[in-house]
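Here the structure is laid out as structure tokens; the discussion comes afterwards.
With one protein chain held back, the other chains of the complex are shown just where they sit.
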Amino acid sequence: MKHLISIEDLNKSEIIKILDKSEEFEYVALGKKSLDILRGKILANLFFEPSTRTRISFECAMKRLGGDVINVSTQEASSMAKGETLADTIRVVSNYCDAIAIRHPLEGAARFAAENATVPVINAGDGAGQHPTQTLLDLYTIRKELGKIDGTKIALVGDLKYSRTIHSLIKALTLFKTKIYLVSPEALELPKEFLEELSGNIEKTKLEDIIEEVDVIYVTRIQKERFPDEEEYRKVAKSYRITAEIARRMKEEAIILHPLPRVDEISVEVDSMKQARYFKQAFYGVPVRMAILTEVML
Amino acid sequence: MKHLISIEDLNKSEIIKILDKSEEFEYVALGKKSLDILRGKILANLFFEPSTRTRISFECAMKRLGGDVINVSTQEASSMAKGETLADTIRVVSNYCDAIAIRHPLEGAARFAAENATVPVINAGDGAGQHPTQTLLDLYTIRKELGKIDGTKIALVGDLKYSRTIHSLIKALTLFKTKIYLVSPEALELPKEFLEELSGNIEKTKLEDIIEEVDVIYVTRIQKERFPDEEEYRKVAKSYRITAEIARRMKEEAIILHPLPRVDEISVEVDSMKQARYFKQAFYGVPVRMAILTEVML
Partner (left out) sequence: MKHLISIEDLNKSEIIKILDKSEEFEYVALGKKSLDILRGKILANLFFEPSTRTRISFECAMKRLGGDVINVSTQEASSMAKGETLADTIRVVSNYCDAIAIRHPLEGAARFAAENATVPVINAGDGAGQHPTQTLLDLYTIRKELGKIDGTKIALVGDLKYSRTIHSLIKALTLFKTKIYLVSPEALELPKEFLEELSGNIEKTKLEDIIEEVDVIYVTRIQKERFPDEEEYRKVAKSYRITAEIARRMKEEAIILHPLPRVDEISVEVDSMKQARYFKQAFYGVPVRMAILTEVML
């Protein structure tokens, strides 16, 4: 049985295989072509914490492939969790579907679920742990929009300390020949232990110094709660904000990504610029999840 | 791209075209015939406030035509709204569906959504604004049950001041050759400015004076909150209640409508009388929404 729990479970060629497969599904994801290859299959969306974007992206992927979805809302999942162990819940839900997409506030929950399931489990984000389908769609977006991943220069901007998305992505990027720039306020730097584990071309720097050079700016949200006072937060947030002025200094073909939701890390005037690809990135979640779903279910 | 935001965006012949189309779908709506013309299409029900009847009426319409639905519940929608702008939410959701039915507490939200969407948007009610699919099903019910709209005499009874349903319906009715009677307590009269805008055969009157003459009694709920004290509310509500005694004075072929939910504006003993058509009216929401969905999606 195949599960998808962590991006680290995949080697480079497995990742590339999924990206290639995603490419084939793009037309279906756009609703321009109909496919029925998951007809009769059921995905259970078992979300112990809300993540509507991820949930409906999975649901769209299943349904556009002719499959169906059983949603277990956060309220329902929490109420099940009160009455029984996660192991029991997983064993019961396994009876009613062909795969489970699980979202859980605790790191490790997805792997534990996989150990107890009798159907494939896909990690849709577990605590500070992994969110492998997000990482795969990030990689897909880069490859699709730039034509390649190898050889690209990528700036990771914002909260590099707490962002699960960044941690997963950076590990995947080091499998490719990328140059990674870390751009963050001191309080939100990539944890030292994490950095030491990585073997790649990685460099701490300032946005100012690399803005004209990078191929990708990947922006994440800086959360107010991380700062002792609002004044400090405001100052920091402002200095890491991608404005139209900054975007205009980027290379013609460079792109700006963001896992969404965006608060004001990217100014709305950037939305209409050609560098802005974050809504397209959200769309790419569909073909990538189609590839993953067919991979584990067929 | 076609949206349906306000009944006022449609002229008489466009309305009639939708009613004609609805007629063709009635058999499918009853589940007596199967159609697959929306196979592969996804409607996103994006409901920022609960309206279960409207939501499941849309869902039934999609599914009976072979399409599918992604529901975003009020809890989910509100939590998205806290994290990002409505514009961003709409752009993201656009990626996962072929049309959006939006319900929102704020007037104008549906039009704003349409401006930001990359798929058609259907207004499923926005604040004190519009609820065009309700109006179309009201018109359809009148035409279907009476055989015509032109030439009918219609009494609008109850809360004419705050009812969005009434405001939309009255505007649509003035496109037809109808005689409209306004029957309401003084505190809940149709706003003067609104009345002045209308050019039709409209008259304020008492139920007593027209009960034997009208073809349609359209009843809306009088809400307790509109009155300074409970005693006053009780008195008013009682005098606008449709009882069996009143219904018996109506013409043989006349009909009683209500957008539902009904509290006690219509006595339950009326339910079994031939004039009662409010549950049938609820059913007509399905073929009418089928017509609208195929109109914007195909």
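Here the chain labels run A and B in written order, and each chain numbers its own residues starting at 1.
By our rule, contacts are C-beta pairs under 8 Å (C-beta built on N, C-alpha and C of every residue); 3 or more make two chains touch, one makes a residue touch a chain.
Predicted, not measured: the structure shown is a model, and the values here were computed from it.
Student: Which residue, B:Lys2, B:Lys17 or B:Arg53, contacts the hidden chain when the whole complex is considered?
Tutor: Hidden-chain contact among the options goes to B:Arg53.
Student: Touching the absent chain: which residues on chain B qualify?
Tutor: Residues of chain B in touch with the missing chain: 31, 34, 50, 52-53, 56-57, 59-60, 63-64, 68, 71, 73-75, 260-263, 268, 279, 282-283, 285-286.
Student: Of the residues in chain A, which ones touch the absent chain?
Tutor: Spelled out for chain A, the touching residues are 39-42, 44, 68, 70-73, 75-77, 79-80, 83-85, 87-88, 91-93, 95-98.
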